[in-house]
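Certain chains of the assembly are absent from this excerpt, and the rest are unmoved.
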Amino acid sequence: MTYEPKPEHRFSFGLWTVGHPGFDPFGDPVREVLSPVQLVELLAEVGAWGVNLHDNDLVPIDASAHERDQIVSDFRKALDATGIVVPMATTNLFRDPIFRDGAFTANDPRVRAFAIRKTMRAIDLGVELGATTYVFWGGREGVETDSSKDPLRALGWYADAMNFALESKPNEPRADIYLSTTGAMLAFIETLEHSEMVGVNPEVAHEHMAGLNFTHHVAQAWSMGKLFHIDLNDQTPGRFDQDLRFGSANPKAAFFLVKFLEDVGYPGSKHFDAHAYRTSDYEDVKAFARGCMRTYLILKEKAERWNADPQIQELVARITHDDGSMAPYLGPYSAERAAALHELELDRRAIGARGQPYEELDQLTIDLLLGAR
Amino acid sequence: MTYEPKPEHRFSFGLWTVGHPGFDPFGDPVREVLSPVQLVELLAEVGAWGVNLHDNDLVPIDASAHERDQIVSDFRKALDATGIVVPMATTNLFRDPIFRDGAFTANDPRVRAFAIRKTMRAIDLGVELGATTYVFWGGREGVETDSSKDPLRALGWYADAMNFALESKPNEPRADIYLSTTGAMLAFIETLEHSEMVGVNPEVAHEHMAGLNFTHHVAQAWSMGKLFHIDLNDQTPGRFDQDLRFGSANPKAAFFLVKFLEDVGYPGSKHFDAHAYRTSDYEDVKAFARGCMRTYLILKEKAERWNADPQIQELVARITHDDGSMAPYLGPYSAERAAALHELELDRRAIGARGQPYEELDQLTIDLLLGAR
């Protein structure tokens, strides 16, 4: 098994991931800044399929129209030369001081107008580069103090502005960010005028920050037909946004995620929204990028083996055994079912005494994960 | 100001709250068990308006039909004697061994059938006692290991079973509980056949466990018309389920919640889903129950003063100032607005340089909260 990344794996990275120069709140940049063209070349070297971008990852916020066109033209040439595609684009609505109080939910209406206009232009840029998915991350759509903003009005402004894929995050850089989880986003989408056009872009780190099971949230999004994109990385619960290499903080959680995506046949990009440690040089940045994809492929193979393992599958069959005798009573509501159910005799104590071999099954999973079966 | 609870405040407690005998995973009960009738009398003494219950808080799971009728009749007499009402009822789907792998999402179909039947009967009981809201909390609807259950199938079973008010919680007693946040519940409701009949019952402690801003989640539920009920208590983030006295862990967070509920005119019960410390005797349980209501009323008065405070309101006006010049560009999408917006000139640097006095406003809020203004 070489775990070689191939185009059909649809592995993508953001310009901001492998291009992150290693600054943080307590530290200055440690790596030289590479140009978008250099970053495309780096991604080609490590075997990625796609590159994603915020508008200002490619075109500086102050660029003239002429500069913009030159940058985009150079970038496109690099894409053509390497075969790298742009599956997704997004807008930076958090870095510039104008967004210090939010973009779509800023109290100042001029900021809201600016944010919408910037987003429209960024969509144009994405379309020009071939992106078919557009992501919105409201990194500043929150508060430090609830005295400063009315959450109902903020939600209304948010809804006015939305018609894209949505990403949620509970906090950082704001103390509390609105629509803090994938679930909140999914609910919000249902209130939008063109909800059919809008889905979610869940990120491992963002759900893990709140100590939540990411795979369960992805399952909910998938069951609603709303898994438009996904951000793969890793994160220890209850911490600052770490954006670690995929699978590097908790390989078991990563396994169940990969297994889910492969089992349902998720067709979209596997996008790695992570960055290398600040201790890395660019050789180690490549090790980071290769590691993201390699770990995904290792876990993909393990998922296949899990599905084919006779002892595991015997346990799964036992656990999910259904002799059909309950079929008349279960399923969507009907008056007949309800009436039948009222009469049903069940031996509560006998059923309650029945154990399930979940420790055994989980240990087999650990064995498989660790290569010990 | 006496902060005296009155019926119009609609303060309610569960039988399981003031009746909690003080066990926990590491400790045996420390208080004698009181009967439902004694608990109704206790609630009357401290000035509560309503009492809520799980089916088995009132009727033991093993009671005969005759025993059940006697218990319900005694209970109704106590209600009549005290004027206490039953605004909400719910089903215990977590305590009995039969639910060790879940109720509506148990792998065993007999358990799922039993759970639905138990819920139907509990609804009958609630209706008999006058309850107008029915709550479902899926305390066992989760997993310890994702190897044990398919999350997509579990969500399907869940949806089949649902037509009630829903409460979410991220973990405990299961390692991961499905539909872990209020947002996930709101999204899930949109997938139900009779979604118009189903709302949420958010609980302070459950969102705080995941470190989330509870008021923001309540605001989202309210904006969707789904705030059917509310569980008031308190909790420090990232811990076991503490169910502390309302406002006792973080009075500032409680203030913004009370302010929200009062500002929008939330008409439902203010239900306290908390219990006294294990160190308490029943005199202290009463102090606990009185304290829940008293703190709510203190914070309600502070919310009114916040709304009437000229200096605070001057800041709010400044913060939310809108001279109307952006009106042509903002609001729901239209082609004209989009075109106009493309042409709009905005001075990004000048707007970005503008600060907002949020520290000042938050400090005034702290002053008001601490009685220092």
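Going by the order they are written in, the chains are A and B; count residues from 1 in each one.
Keep in mind that, in the parts below, contacts are C-beta pairs under 8 Å (C-beta built on N, C-alpha and C of every residue); 3 or more make two chains touch, one makes a residue touch a chain.
In this text the structure is predicted, and so the values were computed from the model without any measurement.
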Full complex stoichiometry, one sequence, with 2 displayed, works out to 4
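The working rule: only the chains that are shown with their structure count from here on.
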Two copies, chain A and chain B, superposed on Cα atoms differ by a rotation in degrees, nearest 5, of 180
Just the number, please: Cα centre separation of chain A and chain B in whole Å.
29
Provide the residue numbers of chain B that touch chain A in the complex, in ascending order.
61, 96-101, 107-114, 116-117, 120-121, 144-152, 155-157, 160, 163, 170-171, 176, 178-191, 193, 209-213, 215-217, 219-220, 222-224, 238, 256, 260, 264, 312, 319-322, 325-327, 329-333, 338, 341-342, 344, 346, 348-349, 351-356, 358, 361-362, 364-365
